[in-house]
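In this view, the complex is presented without one of its protein chains, the others remaining in place.
Each chain gets a letter, A, B and C, in the order it is written, and its residues are counted from 1.
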Amino acid sequence: MHLRYVFSETRTGLRRNVSMSIALIVTIFVSLTLVGMGLLLNSQADKAERFWGDKLQITVFMCNANSQVDTCEGEVTAAQKATIESTIAASPEVDSFYFQGKERAFETWKEVYLSQDSEQQEIYSTVTADDMQESYWIKLKDPEQFQGIKAALGEEQGVAAVRDLREVLKPIYFWMTAMKWGAIAVAGFLLIAAIMQVGNTIRMAAYARRKEIGIMRLVGASRLYISLPFLIETLVAATIGVALAAAAMLTFMYVVIYGMLRPTSTIVEWVDWQDSFLAIGGVAALGLALTLLPTLLMTRKYLKV
Amino acid sequence: MHLRYVFSETRTGLRRNVSMSIALIVTIFVSLTLVGMGLLLNSQADKAERFWGDKLQITVFMCNANSQVDTCEGEVTAAQKATIESTIAASPEVDSFYFQGKERAFETWKEVYLSQDSEQQEIYSTVTADDMQESYWIKLKDPEQFQGIKAALGEEQGVAAVRDLREVLKPIYFWMTAMKWGAIAVAGFLLIAAIMQVGNTIRMAAYARRKEIGIMRLVGASRLYISLPFLIETLVAATIGVALAAAAMLTFMYVVIYGMLRPTSTIVEWVDWQDSFLAIGGVAALGLALTLLPTLLMTRKYLKV
Amino acid sequence: MIRFESVTAIYPGHTARALDDVDVLVDEGEFVFLVGESGSGKSTFLRLVLREMKAARGKVYVAGKDVGRLRWGVPKHRRRVGTVFQDFRLLPTKTVAQNVAFALQVIGKPRAQIQQLVPETLELVGLSGMGQRLPDELSGGEQQRVAIARAFVNRPQILIADEPTGNLDPHTSDEIMGLLDRINRTGTTVLMATHDVGVVDQMRKRVVELDGGRVVRDQLRGVYGHSY
Partner (left out) sequence: MIRFESVTAIYPGHTARALDDVDVLVDEGEFVFLVGESGSGKSTFLRLVLREMKAARGKVYVAGKDVGRLRWGVPKHRRRVGTVFQDFRLLPTKTVAQNVAFALQVIGKPRAQIQQLVPETLELVGLSGMGQRLPDELSGGEQQRVAIARAFVNRPQILIADEPTGNLDPHTSDEIMGLLDRINRTGTTVLMATHDVGVVDQMRKRVVELDGGRVVRDQLRGVYGHSY
C-alpha cells in the first residue's frame, strides 16, 4: 500500500477542510478538558472523603467554662468524662477513639483558622487554649452508622456538642459534586457536538474528494484504502484535541494545584500528578473512541463501495 | 417574493443538515452560556466590590485582655482610645469613621460564623462578647490611599491589629476573576469553533442545494433570493442557541442564586435578575453578530452570481 | 440581438485563449449553430452571452446592453436568456410542472401568472398531461423538453442551447430540433452549440464554425463541415 499517498491525502484533507478541522479540534479539546476537569474533581472528592474519612468521623466536645448548652454546668468533671468514655467504649458502632486535650485543640484551631493570613493572627490573638474544649475523636466501624452513638452521647451530661464531620463537610461535597456534574454536563453537550462534527467532517471530506473516490471505486481500490485517509484525518484531529486537553489539564495541575493550592492549604489532601495522569488517560480513551466510532460509521455511509 | 418558498427551503435545509445544525446549535449554546456566566461573574465581582466598598474599608481593632501583640498591655485604656481617635480624625486620608463596641462585634461575629449551622453554634458557644475587641471602622476618601493611616495606627499603643478589608477579600476577588476569565477563555475557543461551523454549515448547505442554486442563477434569481434561506438557516440556529443559553442562565439564577445563595448567605450582595437580563442581552447580541457576519461572508464566497 | 466585438476570452489562471478576437453579429429571430471541434470555444461563447464569465478583451452586447458592465443587473439580464444543456439539469425531487414553475417562483413571479404560464408552456413543448411525473419517469427526450419548457416559460428573447441533443438518440434529437425550430418561429433568437452532424445538416440554418477560439466560417444555410 502506498502509505505516502495516504499521508499526503490526509494532509491535503486537513488543509482543505482547515476551518472544519479547527472547529472539530476545538470542540474535542474543550469537551475533553471539561471531562478531564470533571474526573479531577471526582478524584478530589474521593481524596477529600478519604482524607476526612481516615480522620475520626465523630467528635464529642466536652463542656468548658463558657459552654451554655443544657447539658453543661461549667467545666466537664472527671466523673462525667469517665461516663462518656465508657458510653463510647460500649457502643457497638465504634471502631476506635482517642481523647484530645485543650492544648492539642488549640494547635488545630490555629492551623485551620490562622495559617493563611498574618493579620488574622492578630485579630484572633484574643483566643487562648483555655477557650478550647476537650474532645473525644471517634472512628466508626461504618461511617454511615452513627445514629446510635450520636443519640446516646447527645444526652450525656458534660457533652457540649457532638459533631458529625459528614454534616460539616456536606456543603463542600455539595459544591464539588455540583461543579463536577456541571463540567460533565457541559462536556456531554460538547461531546455530542463533537461526534456530529466528526460525521460532518467526513461528509465534507467525502464531498471534497468525490472525484478521487469515484475513480478509486471504479478502478477497484479496496474499501480500506479508500477510507484510510478519512480515518487518519479524524484520528489526527482527535489526537490534537486530546493533546491540547492534556496540556490544559497539566497546566492547571502545575499552576493551580501545585502552584497555589497545595503549598497554602493543607487542611485537605489535593489531587496529585498521578490523578491527573489517570484523568488524561480516560480523556484520551474517550476522545479516540468518540471520534473513531462515528468515523467508521460515516465512512461506511458515505463511501459505499 | 415567495416567502413560503424561502421558509420551506430553510426548513428542508435545517432538516437535511440536522447533524450539522445540532452541532452548531450546541456549540453556540455552550459558548454563549459560558460567556453569560462570565458576564454574571463580572457583575458579581462589581457588586461585591461595591458592597464591601460601601462598607468601611479599614478596621482598627483595640487590644483586649487576651491580646498578645507588642502594642498591647491588657485591655485598651480610655487614654489610648482618645489618642487613636484623634490620630484617625487628623488623617487627611480618612473620610469618616465610627466606633464599634464589644456587643456589636459579637453580633457580627455570630452572624458571620454561626449563622449556617446549628451544630457550629454549639461548638463556638464558648466564645462570649468579652472575647471580642472594640474597633474603629474607617471609611477612606480614596480606597487606594490607605498607607499613611495604616502605618500611623499600626504603631499606636492599644491597637491590636489594623485590617485592610481589601487584603482579606483578595483571594475571593482572585477566584472570581480567575473563574470569569476561565469561562471567557473557554467561551472564546468555542466561539471560534462556532464561527467556523457557521461557515461549514453554509458550505455544506450550498453543496446540498447546488442543483437548485445552479438553476436559480441560470434563470436569473436575485442574489438576495438565493442567499436568504442560508441566512435564515443560520439565524434560526443562532436564535435557538441564544434561547438555550438564556434558559440555562435563568435556570442558574433561579436555582442557584435565588434558590440557594441569596437566602442563606447575606454577607455579600448577590447578582439579581436585572444583571442576568443584561448578560442575556449581551449574549444575544454576540450570538447574532457572530453568526450573521460569517454567514454574510460565506454566502458571498459560496454563492457567487 | 447579440454582438461580439473582437472578443477574447481567457479562463482565470490560464494563458491560452478560449476565444480569440471573435466578431459575430446575431440578429433578432435568427437561428444560429455554433460548431467546431471539442475545445474550439463553443461553450465559452455561450458563457459570455449568459455572462457566466467576462470577456478579457472586447465587448459583448446582448439586447443592446454591454453585459461586461453589468454587476447587480446580471440576474435581470439572465431572465432575458433561456438556457438548455446537454444534461437537462432538472431537479429530481420536483415534478415536471414544479420544475418549470420553479424558474418563475425564484424570480418572484406572482402565483396567478405561474399557474397560467406553466401548463401553457408544457403544452407548447408537447408534455401536456405529464406535469405530475417526476423527471426519472421520463425518457431523455421528454426530460429535454422539460428543460426547454423551463428555459422558455419566461418567454426570453434569446434561447441558448449547449449540445442539447448530445445525450439523445437520433430520432429523439430530431424531435427536439423540431421544438427548437418552433420556438425560433415565435421570434426567439436561438443559439445552439453542437457537433451533431445530422442535426446541422438537416436544419440548414446559419452555421458559425469555431476553431481554436477563432471564427473560421460563418455561413447562412450551412452544413456541419466540409469533410463530412
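The criterion applied here is as follows: contacts are C-beta pairs under 8 Å (C-beta built on N, C-alpha and C of every residue); 3 or more make two chains touch, one makes a residue touch a chain.
Since the model is a prediction, treat every value here as computed from it, not as a measurement.
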**OP:** From the touch rule at the top of the page, work out which displayed chains the omitted chain touches.
**Re:** A, C
**OP:** Check each of A:Ala45, A:Ala129, A:Ile192 or A:Met216 against the chain that is not shown and name the one that touches it.
**Re:** A:Met216
Subject >> Hidden partner interface residues of chain A, rising order >> reply: 1-2, 5, 211-212, 214-223, 225-226, 305
**OP:** Write the list of chain C residues that the hidden chain touches.
**Re:** 11, 14, 16, 35-39, 136-141, 163, 166-172, 195, 197-198, 224, 227-228
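One rule holds in what follows: only the chains that are shown with their structure count from here on.
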Subject >> Chain whose averaged C-alpha position falls nearest the assembly-wide average >> reply: B
Original post:
What is the distance in Å between the mean C-alpha positions of chain A and chain B?
Top reply: 24
Original post:
With chain centres defined as C-alpha means, what is the inter-centre distance between chain A and chain C in Å?
Top reply: 69
Original post:
chain B to chain C: how many Å between their CA centres?
Top reply: 64
Subject >> Per-residue multi-chain contacts in chain B, two or more chains >> reply: none
Original post:
What parts of chain C, by residue number, touch at least two of the other chains?
Top reply: none
